[in-house]
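Note that one protein chain is taken out, while the other chains of the complex remain in position.
Chain naming follows the written order as A, B and C, and within any one chain the residues start at number 1.
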Amino acid sequence: MLDWGVPFGEATVDRLMLVGPDGEVKDANGDPTGAVNTAGYNIHAPILAARPDAVSAAHTHTQFGTPWSANVEPFRALSQESCAFVFDQAMFDDEEVEVLSVDGGKRIAAALGDSKLCVLRNHGLLTVGRTVEAAVGWFVMAERVAEVHVKAPAGSPISDESAAIAASTLSPEAAGWRVFQWLQRNLVPDTSVVE
Amino acid sequence: MLDWGVPFGEATVDRLMLVGPDGEVKDANGDPTGAVNTAGYNIHAPILAARPDAVSAAHTHTQFGTPWSANVEPFRALSQESCAFVFDQAMFDDEEVEVLSVDGGKRIAAALGDSKLCVLRNHGLLTVGRTVEAAVGWFVMAERVAEVHVKAPAGSPISDESAAIAASTLSPEAAGWRVFQWLQRNLVPDTSVVE
Amino acid sequence: MLDWGVPFGEATVDRLMLVGPDGEVKDANGDPTGAVNTAGYNIHAPILAARPDAVSAAHTHTQFGTPWSANVEPFRALSQESCAFVFDQAMFDDEEVEVLSVDGGKRIAAALGDSKLCVLRNHGLLTVGRTVEAAVGWFVMAERVAEVHVKAPAGSPISDESAAIAASTLSPEAAGWRVFQWLQRNLVPDTSVVE
Partner (left out) sequence: MLDWGVPFGEATVDRLMLVGPDGEVKDANGDPTGAVNTAGYNIHAPILAARPDAVSAAHTHTQFGTPWSANVEPFRALSQESCAFVFDQAMFDDEEVEVLSVDGGKRIAAALGDSKLCVLRNHGLLTVGRTVEAAVGWFVMAERVAEVHVKAPAGSPISDESAAIAASTLSPEAAGWRVFQWLQRNLVPDTSVVE
């Protein structure tokens, strides 16, 4: 996880902290080597434990995902990108919006199940991936999907049959990984900072 | 078409690929020289084949055009710029949002007919022009029109009679070409990168 | 007026053209010296003729003013800044959204009357001032007022009595002039480009 207090814009590989399964940030001698956001640990650790296929979970509070989550409704097939999620999403309809314990994270993991996306009620979006790239790629795509939902409150979704056809190419893990490649190419022209 | 994976911000003339009518990207010897977005080929090739007057089609997923398209409604004469489209638009009311084959593009071309704009349901906007400049100019103008529609859901359009008068100067091809000139002058101060 | 085709971002004093009362841009010998947007002339000339107190009118198509104008409703006292306009605004409820002749501008001038703001139906905002600074200052303030109206469609205005008290300090010409000073100080750190 990112060293506590480091802004995303300054995040580089050497600012990442290795967190033990018990939430401790220590070196081989048991001495503290840094600190992490406890709520982050409470959310991520149980998810990664429950989902051996996932190596990464992404969550932050965003311009559209967080407002959308206040509606406590799943995504509908309102746009092409929505089809990546409509058959592979979960709702955490639980009022623990500040995840104060690992128990809260366990309940999120239970709600998430096998899905790639969980809408955390009144909180925001959470995605998982088999790679860091896919977790982040899905998160950004889900944010764009939330934007469509917020801006088209009376929109008409396509049918499940049609959404399933689109999902066949948009929903596989490789599609999320690809979104990340585009983001990286656009936003991090000099990738040496993260290598 | 743009070389597969090159971000719009890095698009220069030497990153464009010549795509054959069969979707192949090959040199004179039949050897592959690059790759393009297959869905892009599936959409653009049938449109250009069906519309000999058009040399370019523009389509991407945008902040207002994509949310608006989820309403499955044509533009109304809500703003001056809307008048460029209200008598020259089509709706692709088809649930193929991920265009997986040339057949999908043929159906888009059939829906488009002789119009300059096609609203692709739950997908986004698509415009065509007799020049690349007009196709792009119409696309950007249509995006601004979509913005007005999203932000004025209860707006009152002007009458068809009045919209037709405004369309007489706003709808001709030269008006779309002119929008592009303004965009270029604002966004690409050094046009040598695209010459 | 600005030389035809020069983007706002490149507007400097030496790019302004002196336009005669007949819309001609000529030197003392009657030779053309440039060109201006005809619709701009059609709108501005009759307003300046009808309002000898005004030396400038401001109008462009904006993110909130244009969508708001599609509602064909005057501003209400929804925010502090709204009070500068609620007793000093007019509605051009006319479907000529592309002002093709001086006659259209004369009708706008008639609708404007003695007000500082005219909402041009399905078109956008227009403000006048006794100085260029005030016309621009009012325009930008009106755009912020339109933003509040678009984002608070169910808002409750304050009473006319209370709005009148706020208007006593916010509505006088000097308040619009002052808005411009802040804009200039924020946006044009080096004012030598416009001096």
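Methods note: contacts are C-beta pairs under 8 Å (C-beta built on N, C-alpha and C of every residue); 3 or more make two chains touch, one makes a residue touch a chain.
All values reported here derive from a predicted model rather than from experimental measurement.
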* Structure fact -> Missing chain -> touching shown chains A, C
* To do: Taking the full complex into account, find the residue in A:98, A:161 or A:190 that is in contact with the omitted chain.
  => A:98
* Structure fact -> Residue positions on chain C contacting the omitted chain are 77-83, 144, 147-148, 151-152, 154-159, 161-163, 165-166, 169-170, 181-182, 185-186
* Missing-partner contacts on chain A, residue numbers -> 5, 7, 9-10, 61, 63-64, 66-72, 95-98, 100, 121-124, 150, 153
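Please note the rule applied: only the chains that are shown with their structure count from here on.
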* Interface sides of chain B and chain C: same vs different residues, half threshold -> different
* **From chain C, the most remote chain by mean C-alpha position** => A
* Structure fact -> Judged by C-alpha centres, the chain sitting nearest the middle of the protein is B
* Structure fact -> Separation of the C-alpha centres, chain A versus chain C, in whole Å, is 45
* Asked: Tell me, which residues of chain C touch at least two other chains?
  -> none
